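With one protein chain withheld, the remaining protein chains of the complex are depicted in position.
Coming up: chain A.
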Amino acid sequence: MRTLALHQWRRNKGAFLGFGATILIAACMLGSALTLLFTVGPRYTALADELHTADVDIVVPRTAATADVRDVIDHTTGVAAVDPHDVLLMDTQIHDFRGTDFAIRAMITDADASRTLNQTRVLATSGDSGDLYVAQYTAWFGQFAPGDRIELQLAGHDESFRIAGVVEEMEFGNAGSQILAFSAPAARFTQLERAYPQTRMTEYAVSISAGADPRAVRSHIERALADAGVPVAAAIDCDSVRATRTMVSRLIILILVVFAVLVTVVSLALCTFHIRNIVETDRTDMGVLKALGYTSQMISHAMMAPYLLVCVGATLAGLALSTLATPAIGSLIALQAGFTFHAQADARAWLITIAALAGVTLLFAWIGVRSLRALQPIEAIRGISARSQRHTVRPLNRMPGNARTAISLQQAAASPSRNLLVGCMAFLMTLIVSFAAVLTYNATVKPDNLYNTLSTETPQVVATPAQGETTEAMQRIRAIPGVQNVIAYTTARVGVDGTQLPAFVSDDFDAASNDIRYDGNHPATAHEIAIGSALADAHPIGSHVTVSHGGTALGYTVVGYIQSVNDGGSVCELTNAGYTRLDQDFAHSPHTLYVYCDGADTARVIRAIESTCGDLVTHTTDMERMRDTSQQMYGSVMSTVSLAMLILAVGLTSLVLMMVVRSTIARERRRFGILKALGYTSGQLMRQIAAALMPATAAGAVLGALVAGMAARPVTDALFATVGVMRSQFDHTALLPIAAALALTAVQGALALGFATPIRTISPYQLITE
């Protein structure tokens, strides 16, 4: 049996190498995915435990943070311990955060105060002094280092700091919580407290008792505080934070698993196809072996053994390769999630990968050799008569077209198993390429599609008028050449169902450029509200919802739903009059103006705003620059992902075609020799081989394009839904799948032609004398 297996190996080295290569890729992907799956989560938990990260955090303005508040929190069911701290919470713009201005709320804490919950650990310091500690996310993702200067616009005023160090922080240490943590040494903290008294708050870090649900506890506390008339500036729980912080890692793991499965399917299809081929060509030999006394089992084991060995070997090699890939992917995850993570090999991941791949290989190899069992020795020895009767190809006169077309079609119809393999391949690859094309198109050719799907309204310029000058400023800015429109669009904060959330306040939602409404209408009257997707389940359109602000709570009618990925769907829209009902001072407090000047030079428009209404506008922000930067980032990520998909698709296609064409040439050497003797040229035979694969390829590609055309929208919508997108703004033009199908068919044709070149070396004379 050893010699039999060795014989298999020697005769089919190429096939085993191809099979091994795909298994290697699959093992690398699957191994990486499982390693990450098994290590990212535990690492997160370990860090959160080590730093005693709070389960719930409630931030209340200092003026409202009375002993009663503490009392309410202490008495909420599920609360185990409370650790209150003085903090500053305010809207911030971080300048030059990865090359752009990054707007987020900042929570500044006193670095020298001791705390039992939400502790931090210093990862790097500037050595000498500095006056601001930043979270790891800010340092790595925003590209800041200890000792660097960092410019923050705090509540509208520019402040400059020197970074004293980088800290690990598991609650507010990442944009996922919508609040980014900073801490300043005691002296600087006190100075900031004095400079921005209206931003002074108390942070109640809460740990909950075992078995309690952080989300439920947070919600209970928020409701209790709302009932007591206490305004809440922010409330978060560790589960939601964890979900947003590990989103990218879950997405990466999902993608890796999907692709690993795809590659495995291809390699298994190859394995079955190849074994069947051998069984067919070596039928006589196997019949002789059976006649000599070998059992079916011995022969099939000898056939399967090399595959199993190659599978295990390639899997180990792939896993070894994954030890190089996982740290790279791990650092990407760490960068986005903002915590220290060094991926390390994981025994469970390895074992599962080996077991899974070896298991399916055995199964499919067994399917391949099954037909051996039925083989009667005498039937095989007596030769092809019985078999060839069954396997006669369709006669030429039943084929359409002229003689050559008919011959090509006859060849195409000759091998159903090959057609199935090539067709499935073309189908899968068209799907992948179409999907990649849709992603690239909407991220690079029409970058607004992806950007608008993920973000809320973004004009080219945001201008903040001085108090009471909104109308005048609006008129003057409208007159600036290149400005298409100006609308008043202010983001306030209100409470709904005990959750603090952003409220977009405007009377011109229909004039906005990014339609974030996915159902119903925008609010039009003082009593109407449109709410974010996170609130949609609890509040059907037409129902009443209570909105609170400060001590006021009023009812509104839900007229529509809007989406906002950044806010996790927790947002709402109110009219000016609607918001004024909650906040009588709104008319006198700062508004923001959204300035639309698409196509014009935003820097020039900003200069024009500053010169024509210098006294009316306190500051301006160039949003176009931010949009460009993030679009470039999305664009490059998406095109990298698409390129990887494309490489994978073309690589797998080449591999499968190489196997198919090679086995065709090997199996039909005699036929090609005879045809050459009759006067067929190598070119004609190569074209014949390529043409024989075309009907299956074209059928698979067309089917793939059809399915892609129908499924691209639901699939991207479903993918986006996992991050909270309710209405994707992707264009799904039918041209993309069609182009993908055409391109793939052309590439497969060219590859098949290329792989058929060894036919040149077949000499007609040798074959006939053989």
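Here is the rule we go by: a contact is a pair of C-beta atoms (placed from the backbone, for glycine too) under 8 Å apart; a residue touches a chain by one contact, two chains touch by 3 or more; residues count from 1.
Note that in this section contacts and distances are computed from a predicted model.
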Open item on the list: Please identify the absent chain by the protein name in its UniProt record; candidates are "ABC transporter ATP-binding protein", "Glycosyltransferase 2-like domain-containing protein", "Arabinosaccharide transport system permease protein" or "Cytochrome P450".
Closed with: "ABC transporter ATP-binding protein"
- [ ] Quick one: say which of A:113, A:393, A:538 or A:643 touches the chain that got left out.
- [x] A:393
- [ ] Taking the full complex into account, find the residue in A:639, A:682 or A:733 that is in contact with the omitted chain.
- [x] A:682
Open item on the list: Of the residues A:162, A:301 or A:671, I need the one that contacts the missing chain.
Closed with: A:671
Open item on the list: To test your reading of the contact rule: which positions on chain A touch the chain that is missing from view?
Closed with: 383-385, 388-389, 391-393, 395-397, 402-404, 406-407, 410, 414, 670-671, 674-683, 760, 763-765, 768-769
